[in-house]
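Have a look at this one before I ask anything.
Note that one protein chain is taken out, while the other chains of the complex remain in position.
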Amino acid sequence: MRALEPWVIDPLQTFLDESSARLTLLMTSSGQVVAQHGFSRSLDVMTAAALGAGIVASTDELARLMGATRFGALVHHGVRQSCMLSAFGTPRGRWIGLVVFGPETSVGIVQLFFDQMVEQLVTIAPREQAPAPVLAENFEGELNASLKALFGRQ
Amino acid sequence: MTDNIRSLTSRLAEEPSSLAFLELGEALRQRGQLEAAYKVARGGQNRYPGLADAHDLIARILSDQGDLAGAFDAWSDALRLDPLRTSALKGIAFLYYRAGDLLAAVEHLERAAESDPDDESIPRALARIRSEARRSAPGPRPPDASEPAPPPSEPVPEEPTNGAGSESPFGALEEGEHGLLLVDSNGLRLGGTLTTSAEGEMGDRVAAQLAGLSREAARATRLLGLGAWHSISVETPEGQLVLSAPTAETVLLAVRDRSLPMARVGLLAERAARAARTWLEREA
Partner (left out) sequence: MSAAQTALDRVTRVPGVRGAIILSASDGLVVAEQLMDGIDGRAAAALAGSLVGRLTRAARSAGLGEPAFVQLRSEGGSILAAPGGQDVVLVAVAGPEANVGLARLEMLDAAGRFV
C-alpha cells in the first residue's frame, strides 16, 4: 500500500485488513491519486483513477437531473470481482474511493469498513488551506511526481 | 544477462521497494537462476507480506528447487491472501498429485476451474487425474521412496513442526480425538481427526476453512457491543458443530451427529478445550 500523505496510511491499512479488498484507490474528485493498494502498474492506476472520477462525475450529473442528492456509492457486481465507487467529503475537498473486492468478502463488509475509514480520514485530516488549482503546465509534472511516490520511486 | 533482466535489475536497484521484483524474480526463475530468483522474491515479500503475487512467486521458485514443503506453505499463504488464486490452487493440486493424494489434487483443481473457467489446462489435468484415480486403489498411494519427502500428503504433520510433541491434544479424553480438531490461526491442524465414511479424513480441509474465524467472531461481537466471544454452535441437518478458542491463537472444532443434543456437544467441546489448553501449555 502506498500513500502520498502519511496520515492516510493507518486508516487505509485498517480498511484493507478488515475488508479484504483486493485493489483500492483513493483519489481527489479530479482523479489525482492520493493512495493505492494492489495495483502493480502505474498505467493501471492512472486509467482507473480517470475512469473512476469520470463515472462519479457522470452519476453526480444524473442525480442532479433526477433532482436527487448525490449518490452515496455505486457498486458494480461481477462474477469474480466486484467494484465499489464512493465519493466523500474531507477537509481536503471531495475524494473518491474505488475498491475492487472478491467473493471472499461482501459489499456489506466493504461498505461498513469504508465508511469507518472515511470517518477516520475526516477526523485526522490536517486542516490546511485548500491547495491552489494546478495549472495545466504543472499538471503533468505533478502527476508524474505522484505516480513515482505511489510506486516507490521518490 | 538478457536486456529484460538487466532493465528490471536496474529498476529494482534504483527503487528497492518497487514491485519490479515480481517480474525480475519470474524472469530469473524461467532462466533457471533459482538462487538469484529466490533472493529477489524474498526481498520483495519482506516488503510486501500481504501481496499474494509475492508468495505465489516464492512457491514457484521453491517448487523448482525441489522444496515441496516450502512451496506448499507459500502457496497456502497466497491462498490465504487471495482464496481464488488459480495459480496457487493449481500449484497445490500439483503437489498433492506428486504425493499421491489424488482426491485432494482433484478438489483443488475443481476450485481452480471455478475460479478460472477459461483456463483449458485445468480440465485436462482433471481428466488425467480422475482417470488415474479410477485405475488406482481407493485412497492415496504411499509416496514413492525415491521422490523427495512429500509434505503435501501430510500438510500438517501429526508431530507439528512448531516443536510440540507427538501426543494428541485430546489424548486424555475418553471420547478420544475423533470428531475434534485443534487448528492454529493460519488454518493448520495441530491435532485431532475428522473423518466420514463418504469422504475419509478431511481434517486438513476443514481446518483450512477455519483460518481467521476467531478473529472474525471477535470482530463481530466487539463491533456490536457484545464483548468477547466464547463459542459458536452450528446446527445442520447432518450434524452439529461447536467452535471455541482454547487460546487466542487456536480454534477448537467439535463435530457430532444429530443424535447428541447440542448442549452435550457444548460440554464435550469445553472438556476438549481444557485438554487442548493443557497440551498447548505443556508443549509451548
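In order of appearance the chains are A and B, and numbering begins at 1 in each one.
Keep this in mind: a residue touches a chain if its C-beta (ideal position, glycine included) is under 8 Å from a C-beta of that chain, and two chains touch if they have at least 3 such contacts.
Model, not experiment: these values are computed from the prediction.
Among B:Ser10, B:Gln30, B:Ser131 or B:Thr221, only B:Thr221 touches the chain left out of the display. If you put the hidden chain back, the residue from A:Met1, A:Ala57, A:Leu74 or A:Leu112 that touches it is A:Leu112. When the full complex is taken into account, the listed residue touching the unshown chain is B:Leu210, out of B:Leu210, B:Leu252 or B:Ala275.
Mapped onto chain B, the footprint of the missing chain covers residues 194, 196, 198-199, 202, 205-206, 208-210, 212-213, 216-217, 219-221, 223-239, 241, 253, 255.
By the touch definition given at the top, chain A reaches the unshown chain through residues 105-109, 111-112.
Please note the rule applied: only the chains that are shown with their structure count from here on.
Note on chain placement: the centre of chain A and the centre of chain B lie 33 Å apart, centres being C-alpha means. Of all residues in chain B, those touching chain A in their complex are 14-19, 22, 50, 53, 82-84, 115, 219.
By the touch criterion given at the top, residues 16, 18, 22, 40, 80, 102-104, 151-153 of chain A touch chain B in their complex.
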